[in-house]
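Working notes, structure below.
Heads up, one of the protein chains got dropped from this complex, but the rest are sitting where they should.
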Amino acid sequence: MNRILVVDDAMTVRMYHGKVLADGGFEVHEAANGVEALEKIATQPADAPFDLFVVDVNMPKMDGYSFVRELRRLAEVPQVPVMMVSTEAQARDASAGFDAGANAYFVKPVPRPQLLAAAAVLLGDAQTARTAAARIGEAA
Amino acid sequence: MTVNSATRAVITAADFLKFRDYFHRKTGIHFDESKRYFVDKRLQDRIEATGATGFRDYFASLRFEASGIELQQLVNAMTVNETYFFREAFQFECLVNDLMDELAARAAGRRLRIWSVPSSTGEEPYSIAIYLLERWPGLKQHDVEILSSDIDTRVLESAQRGIYSRRSVSELPRAYLAKYFEQIDDDAWRISRDLVDAVEFSRVNLCDAADTRRLRDVDVIFCRNLLIYFDDVSRRIAADAMFDALVPGGFVCLGHSESMSRISPLFRMRRFADALVYQKPLQGEQQR
Partner (left out) sequence: MALKSASKNSGLREVAERAPDRSYAGLLQQLADADPARRRWAARDLAAHAAAAQPLVDRLLDEHDAGVVEAIFTSIETLASPAAVAALVPLLRSDDARLRNGAIEALASMPAATAPHVDRLLADADADVRLFAVNLLADLRHPQVPAWVEQVLRTEPEANVVAAAIEVLTEAGSTALLPALAAAQARFATDPFIGFAADVARSRIGSP
């Protein structure tokens, strides 16, 4: 089973994205800021690492970009995909996200079909991605 | 003063969630459902102590009162604040199994320095000394200094007197107790003068730059179960002081339920077989 770490300082957003991902069959863990996320990575079991990070931009102590930069610096963590999320008005920050090393950038809260499709794509699960993408079309 | 339990404040399920989420957000400490009794009792204690009319009234003052003093009182109430020899010994295991060797390899002959703060009544620095003497082979090749500080001169005096209760020494292996202590009364053991002399005690306020700026070239800091009692700004000041006191690559051990995630982004987390510790980045690895 794929493990996803949802990193966001807002409890309601963690719960919202977490529920969508859990309903989608993922094992979801949470962190409230970039420092806590790095701590969770440091303590992840060797046989159960995180496969995907869903990371908010604006957080206290360590913002999303700083976290991703630090994540990419860690030799012991392979290039695990990162989906960054930010509020609509900051969509201009997308390029900063990619510069930091993120793989995808979404406006939050991410609607259910998009979140599941993106997770599937980033995890290399083409089958789920196709099905989820079809659902986006239905929802539109 | 005793209070009839029937008049104690009611803590509903929603109240518990509200407390739990807030406490976790502020301290990183998580209380799950199994801790209801523990939490409810202490919340009721604080509600009575502050004269609040009930949980909601209490929580409002906790959340909106500018001084934040009640939060510190609440943290005090919710955490166990006992000191004894070999408390959280897995960190001392980590020290002698991993940290000291790594530090010695980088120190290139420089004397290694360990700082224990708060010293409280001395159990922690003396525990470190015993561990180094008994369990670190490297002590034969490398000099080590142990510094220990507290803001309270009375506890420093007590630490230097070195007299401890049965309860305080109860976690020590009998062989160590026999080797390093002399029983002087039914409930009193005195630690050997050699160990007292091996620790340098000083009065230091971790939040006072005038006190801390002189501490340099420290390799390991034990700062356990102190920062959770500080307010947010004081925690930052203390973390900054520790960061600057450390050599690059130096380590910090916090209490096992504490986390830098509510304090500072400057330290890296290192995972060792016995413990998780924080590390000041090595030269040339500064975060940007």
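Note that the chains take the letters A and B in the order they are written out, and that residue 1 is the start of every chain.
Convention: contacts are C-beta pairs under 8 Å (C-beta built on N, C-alpha and C of every residue); 3 or more make two chains touch, one makes a residue touch a chain.
Source: prediction; values computed, not measured.
For the options B:Leu103, B:Leu215 or B:Leu276, the residue in contact with the chain missing from this view is B:Leu215. The residue touching the chain not shown here, chosen from B:Trp115, B:Tyr164 or B:Phe230, is B:Trp115. In the complete complex, the hidden chain is touched by one of B:Ala9, B:Ile47, B:Val96 or B:Leu132, namely B:Leu132. Where chain A meets the omitted chain, the residues involved are 10-13, 15-16, 19, 57-61, 63-66, 87-90, 92-93, 96, 108-109, 111-112.
Counting over the whole complex, chain B has residues 12, 14-15, 17-18, 21-22, 25, 56, 60, 63-66, 68, 111, 113, 115, 129, 132-133, 139-147, 197-198, 200, 202, 209, 213-216, 218, 232-233, 236-237, 240, 243-244, 264-266, 286-288 touching the chain that is not drawn.
In this section, only the chains that are shown with their structure count from here on.
Within the complex formed with chain A, the chain B residues making contact are 21, 25, 28, 259-265, 268-271, 276, 287-288. Note for the complex: chain A touches chain B at residues 11, 31-36, 38-39, 42-43, 61-62, 66, 69-70.
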